[in-house]
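Heads up, one of the protein chains got dropped from this complex, but the rest are sitting where they should.
And then subunit A:
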Amino acid sequence: MSAPLLQARGLAKHYGARTACADVSFDLDPGEVLAIVGESGSGKSTLLSLIATELAPESGSVSYRMRDGVVRDLSHLSEAERRALMRTDWGFVRQDAAKGLRMAVSAGGNVGERLMGAGARHYGNIRGTALDWLAKVEIAADRIDDPPTRFSGGMRQRLQIARNLVTRPRLVLMDEPTSGLDVSVQARLLDLIRGLVAELGLAVVIVTHDLAVARLLSHRVMVMRAGRVIETGLTDQVLDDPAEPYTQLLVSSVLAA
């Protein structure tokens, strides 16, 4: 592990007079899982959009170590390079699966899209790879030709994960991947994500308001409030021994089962 995979420096974004994100900086190493926690409206999702280059920051920069080892400032990538990076070396698992999937296209087509985008032109191979990935995310092989509209919420999220991981990305961004799922489905999904992250050595930035998710998945935690990072550190350290009053409040407000 030499240079960090991803570096954010001084990211800022305002919506009118309202601060969505201010002076956010962090490093992410290969294989590291970083959770961004905070209450609704704290700027978590804006930060994720800034990292994903879906929003342009007013100031600050995000740089990424490409597969060839060269560190590039993402705002300097050409549109073609940016899109190529997003669909090969990066993944984005969205809170609303309908935004991350093509709902009218079968599960196999959803998983195969990135492969075909990368130039795969052999139907049998594409389908074989799609079947492998569906198995990895515990979707039965006989569902490969069903569109995600016929899938449950948990299955849709798992399909999203397969669709993103099929090109073996090194960095995956996740925006509240478990919210809106019932607790047992959440637990299975988290278990699956944890297994895949470990198996593939993925670096992950996961945004969540659920501290249990952060505890289960992440190595490090960043606590945000009103667009600023107020506390950051190792997950167990931050969650078990929070220094900031706000973090203490967050931790203490978790309902004990």
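Here, a residue touches a chain if its C-beta (ideal position, glycine included) is under 8 Å from a C-beta of that chain, and two chains touch if they have at least 3 such contacts; residues count from 1.
Just so it is clear, contacts and distances are computed from a predicted model.
As stated in its UniProt record, the chain not included in the shown complex is "Alpha-D-ribose 1-methylphosphonate 5-phosphate C-P lyase", which appears among "Alpha-D-ribose 1-methylphosphonate 5-phosphate C-P lyase", "Manganese catalase family protein", "Bifunctional protein PyrR" or "Sugar ABC transporter permease YjfF". Note on the undisplayed chain: of the listed residues A:Glu58, A:Asp73 or A:Asp145, the one touching it is A:Asp145.
Of the candidate positions A:Arg18, A:Arg102, A:Arg168 or A:Arg194, contact with the hidden chain is made by A:Arg102. For the chain left out of this panel, the touching residue among A:Lys13, A:Arg94 or A:Arg114 is A:Arg114.
Of the candidate positions A:Val24, A:Ile126 or A:Val205, contact with the unshown chain belongs to A:Ile126.
Interface residues of subunit A facing the missing partner chain: 79-80, 83, 102, 105-106, 108-109, 112-118, 121-124, 126-127, 144-145.
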